[in-house]
Each structure stands twice: as structure tokens, then as C-alpha cells.
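Missing here is one protein chain; the remaining ones are kept as they sit in the complex.
Up next is subunit A:
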């Protein structure tokens, strides 16, 4: 491939795709790659851009991916189309905003039968915030349930954009794909560059990831100037300097270039040790000839949700540490520090961007590194004001200082948007109300209600999403963003099993919810902890006050009636299994709590 001729700006289109999960974003991306010849037929696996197993299985994008397409338009000109596939989830809102700021336009993909969802809204507003031109694409029009006219109307009503010339496609069958490509060229604007090629280098760090062979790879969008091989660059946020080793583009295969010019999107490598050394949103400039102003909007990633991750088998602790280190290589937004729990032994307190991020990291640790983990209840970051006037952050309920030393506890709140068929509205209103929500808006779009609520995040990390899904049979969609801190009447609730506190189960809860939560937890544990040879009291307490109590009665009978010469082997093997099982149990005083009980108790999914 030619690496010398620079593509003129008006022949470049940088765009991303905005869509709700399952509305076909990745399938569309695959089609675009396929029809512009980015990959041979045999190289196409389903959803090329979602490279992690989890991404493909869940149908979500976690890391931003990019692909450069060469498209010969109907007007005979060849265009370079750079698609940045953004993570679609609220946990990665900041990453999404940076990816969007690297583009001038977006394809708004909406399922032609399902219509607009909460996530579509959140992302489309972000795109609009980034001054994107939008091309509306209605997908899955081959399905019998497709109602393009109704959905167009809905888009106009809900989002307030003109959807009359929406492109109708089926990414699955390939129908309408050429129209999408033409719309990109004709309706999305080309990038602009004030200073052009001669200006000092100014590039946006869009994303970075770790490649086993090449080390840290950085995805960049050139705003002004030229980024070339051999150049010494400087990250303006961290002030770190590197020498550029490789420059190239992804088609999605890696193709080396000598340089990248204004408007272009590509990758570089520069002997950067860790992904943590690169900050999404940072400005890259040339060290010798720096640009005067960094790009606006840069901020470091802040963990929002914390939880403890412990190995089921204490012997796996070092493996867990190594695995976390490896994951962090590729995900700087995930943080961890060592923690020790009387209940769970040694593990790590980990910080995440949100619940999905937590789930993904946990799943990757278990799957890619073959670790069995116990996760404690997710907790948010509380701000404590002490009586001496000092302030501190609390990431772990177990670290809660003595209440008499605390003058105020503040908790994070979110602003949540929920879209739901109105059949489920009653149940959802009740759920939000139960979770201390404050309704700020309730509007209707056809038969769908759009709700806006302010909610304490700690009520949301606690099975809110699962409940919402079950109440709405999966039809409601939900999105949120952080909305500041507020004072809360919060108390630490401890759980005691047979008189021994189980630190991993302690949690900060709102005073008004403590009793119910305590009762639920005790009842749940009663069912989850197997009968022992003696009776076991289970208590929930605030300070020294027991607020709920259950008792597991003693096992009355557990003896094999018949056991003769032929049964010795079978019984021994059963005993071996029990021994294995005991390894997976945690001892609290005399009580063995199976790991499954922990997982289930910490989930509290179905009340």
C-alpha cells in the first residue's frame, strides 16, 4: 500500500456508530468491512471488531476498535472511511466521549422493530454534544415485526432529529449496505484542520491496548501536523516522552505507514511499557515543536464501584495478583490493591468504572486465567466528613471508622433514564421509589414511557438492573450518569453467623432500608448455609443492635443406613468429594459456609 500520498481532507470521513446493545452495530460494522474489501471472505469471523470472547458473547464492545476502509463512491472518487467502534455502555461513557470527539459524524443505528432505547438516547446525545452530523440507519427491516415508519416518527419525537431520509437496511442480509456507504460520503462532513500539515503536531489519544507482540499500541486521531516514525512525542497530560517506532492503520489488519496526517486515524507504537502510561483523551504533540494548547476534555479515569475479589482457594492468591496485573496492562481504568478479610482470606479491593466493568473483569479473570473467585457486594465511594473536620473516602464498608468520629456521610447519586413499555411502568416506579429514587420526569412516546430518576448509586449497584430486567421481562432499558454527592442517613450493617461477624457481608445501607435488607440477608443465609450438627443463629446488626435474626436448626439425621464391604470405595469417594467441598467452604468459627452461599448471598438477585 502506498504510504507517501496523503489523503486530502475532503476524501476522509471519520465516523462512529451509535446504537443500543443488540441493535446490530457490530454486524453492520462487519458488513461495511466486507463490502469495502477490508478482509477476505475467509477472514471474516462474526463481528470482527469485537475481539474478546466476552464481547462477542454478550454482543457488546468493551474496547474501542477502529478500521480504515477504502471506498470507491458512486461519484468515482475513492474515500478513506475511518470507523471507530465505541464501547456502547455507560460504564465507559468517558471513553465513548473521547472516541466520539475523534469523529465528525455518527451512524445512528436503531432496530426497526424495537425503536429507541435508553442507551441509544445517552449515546446519541453524546454524539450531538460532539457536534456530530448523524445518518439515521434503521436495521433489521427484513424482520416481519419491522415498522420503519413508526420508528422514524419515534426518533423524531424522542431525539428530535429529522429521520425522514433514514437508510433502511438489514445488516444480517446485507440489504441497504451500499446506501449506508453513500450516505457516509454524502451526508457526513470531512474533518477540518486549522493548521494543516505544517502546524505543530496535535493528536488525540483515542484508546490504547496491549498487543502481545508489539507492546502498547495507541490509537490516535491527528488534528494538526504530522505524526511520523522516529519522531519524539510527548504526552501532554503525563509529560512522558517516547520515540515513535511504528505508525500505521488498521484495515482491520495492521498496515504500516511512514506517517499520519491531519484528519487521519491510526495507531503508533513507541516502547510504552504499560497501557496505564497512556491516558485516553490525552493530547500527543511533538516534543521539539509542541502545540500551544492541549485538547479540552481530558480527565483521568475514576473508579466508581468497588468490590473485593478473593480466590476461592487461598493458594491461588499469587495467580490472582498476576492475572490482575495482566488485565491492568490493557485496562488502566481498573485498579486493585491488596485486602485481607477474616472471612475470605487474602484478596484485592478493586475499583471499576461501573457494574458492567466489574462483571467483565471478574468474568475475564475466571475465564482467561481459570481462577475461582468470590466477589463481595459492590460498594460505591462514600465521602466521610469526620468530627475533626477532615475528609476521607470510604471504598470498603469493612474500613468504616467508629461512627462517633463521623459527622457526615455523603453518597454518590446518579441521574437515570429508563425507557419501558407502559405495561411495566407501575412496577418500575415502585422499584425506583423503593430505592429512594426521586422522579424528575415522566413522558410518553407512543406506548413507551420515558422516566428520569435521581437515585443513590448504592441502591443501583445492589441488583437494581436485575430487578428492572425481571420486572419489565427484559423490555426496559436503562442508562445513567453520575450526578454528584449528597448527604445520606447511612449505617453499617454487619452480619453475624453463630456469633461471628462475617466481614465480607457487612454493608453500608440507608437507615430506612436496613431492617428489610437485614431480614432478607438473614433469611437468604438461612436457606444457603447447610444444616450443621448444631443450631446456628444468624443475625444482622447495626452497632450492637440486632435488627434481624434467623436460626438454622441442627441437623437431626445424617447417616447411611447400609454400608458393607462393597460400599467402602463408594463412601470413601464421597468423603473425598466432601473434602474437596470443604476446601470451597469458609469457616466462621465452627460454621462452614459454602462458597455458593456467599455468591448467592452477595447477589441477592431474586427477592
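Quick note on the criterion: a residue touches a chain if its C-beta (ideal position, glycine included) is under 8 Å from a C-beta of that chain, and two chains touch if they have at least 3 such contacts; residues count from 1.
Basically, contacts and distances are computed from a predicted model.
You can't see one chain of this complex, but its UniProt record names it "Heme chaperone HemW", from the set "Heme chaperone HemW", "Siroheme decarboxylase NirG subunit", "Assimilatory nitrite reductase (NAD(P)H) large subunit" or "NADH-quinone oxidoreductase subunit K".
Among A:144, A:160 or A:565, the one in contact with the hidden chain is A:565.
One chain of the complex is left out; on subunit A, the residues touching it are 532-534, 555-569, 571-572, 575-576, 578-579, 582, 590.
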